[in-house]
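Note that one protein chain of the assembly has been removed; the remaining protein chains are unaltered in position.
Going in written order, the chains are labelled A, B and C, and every chain counts its residues from 1.
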Amino acid sequence: MRIRLLYFATFKDVAGRDSEDRQVAGGAKVSDLWRELTREMPGLLKTGSMPPAAVNREYTGPETVLADGDEVAFLPPVAGG
Amino acid sequence: MRIRLLYFATFKDVAGRDSEDRQVAGGAKVSDLWRELTREMPGLLKTGSMPPAAVNREYTGPETVLADGDEVAFLPPVAGG
Amino acid sequence: MYLTDAPIDSAALFAAARPSDGGVCTFLGVVRNHHMGRPTERIAYEAYGPMAEAEIGKILDGLAREWPDAQVQVRHRVGVLEIGDVAVAIVASAPHRAEAFVACRAAIDRIKATVPIWKREFHPDGTSDWVDPTAGSPPG
Partner (left out) sequence: MYLTDAPIDSAALFAAARPSDGGVCTFLGVVRNHHMGRPTERIAYEAYGPMAEAEIGKILDGLAREWPDAQVQVRHRVGVLEIGDVAVAIVASAPHRAEAFVACRAAIDRIKATVPIWKREFHPDGTSDWVDPTAGSPPG
C-alpha cells in the first residue's frame, strides 16, 4: 500500500525534499516506517529517538498501524511562538 | 497650625466639598484628625474604621504627627483598573 | 504622565518594545456592562492625581527591582468612560515570556490595590455608586 510522507524543518533538510509517496507493507506500524527511514537517512536521528508522529494531521503513537492513503509526518521539535 | 485637607469619591459626597484648609492643634496625629472629622461628619464612618491616610501624597500610618502646611487625605477604598 | 483624560493609545505602548524583547504581555482593563450582578451604563474615574502618579511610579520601581529584564508601561484613564472603553493599559515586555506575564500581572494587581483612583458606576435606572472592591465584589 501507499502512503504520503511529509518532511518539515530539519528533516526536510536531511531528506532533501518536502514530501514523497512511499510503498509500505500491509500492517506496518508508524515505528516500522521510522526504522526504515532512519536506515535510509541516518541524519534523521540527530534529534534523538523517534520523534512525535502525525497520521492524517493528528498526533499518534508508534504502535499505530498505517493504512493505504495515510498522510504521515515525523515532527522535529516544534518551536512556534 | 494649618493643614490642607482633600476629599475624594464617597468622602467628597459626605463632606460636600473636595478640599478645605483646617486648623489643627500642634502635635496632632493623623488619627486625631480622623476622630475630629468623624465627629463632625459621622457619614465618613460608612467605610468602617480609619481608612488609609496620605500625608503629602504618601501613604502614612495613624501615628504620624501632622506639620504645618501638610496636605492630608483619607482615602476611601481604591478601585482603579 | 501615567494618568490621562484622553483615550489610551495602546499601539504607542506596544511600539516601545526593545529589539531584545521576545515577549510582550498586555493587560487592558475595559469598562464592562455589569458589576456584582447589576447593569452598568458608564463609569466616572476620579483620581488623587499627583499621589496616583507617584504611587504608579513606586510600583514601577518595585517591578524593575524584582524583574529587571522586564520593561513595564502604564496608562490609566480618568473621567467618564463608556462600555468597552479602556480604563487601564499595562504593557510588559521582556526577553522571555515568563517575566513579561508575571510583571504584567503584578503591575495590575498592585495598581488596583494601592493607587488612589476611584470609580463611580452609573446604572441604567439613573442611580450611581462608588465601587468598593473591599465589599466582596469579584476582582475586575
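Everything below uses one rule, namely that a residue touches a chain if its C-beta (ideal position, glycine included) is under 8 Å from a C-beta of that chain, and two chains touch if they have at least 3 such contacts.
Given the structure is predicted, the values throughout are model-derived calculations rather than measurements.
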{"item": "Chains in view touching the one left out", "value": "A, C"}
{"item": "Options C:49, C:79 or C:95, residue touching the unrepresented chain", "value": "C:95"}
{"item": "For subunit C, residues in touch with the removed chain", "value": "10-11, 14, 17, 19-34, 83-84, 93, 95-98, 100-101, 104-105, 108, 138-140"}
{"item": "Absent chain, residues of subunit A that touch it", "value": "6, 8-10, 13, 47, 54, 57-59, 73, 75-81"}
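Everything below uses one rule, namely that only the chains that are shown with their structure count from here on.
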{"item": "Separation of mean Cα positions, subunit C and subunit B [Å, integer]", "value": "26"}
{"item": "Subunit A and subunit C, separation of their C-alpha mean positions in angstrom", "value": "49"}
{"item": "Centre-of-Cα separation between subunit B and subunit A, whole angstrom", "value": "72"}
{"item": "Multi-chain contact residues (two or more partners), subunit C", "value": "none"}
{"item": "Subunit B, residues touching no fewer than two other chains", "value": "none"}
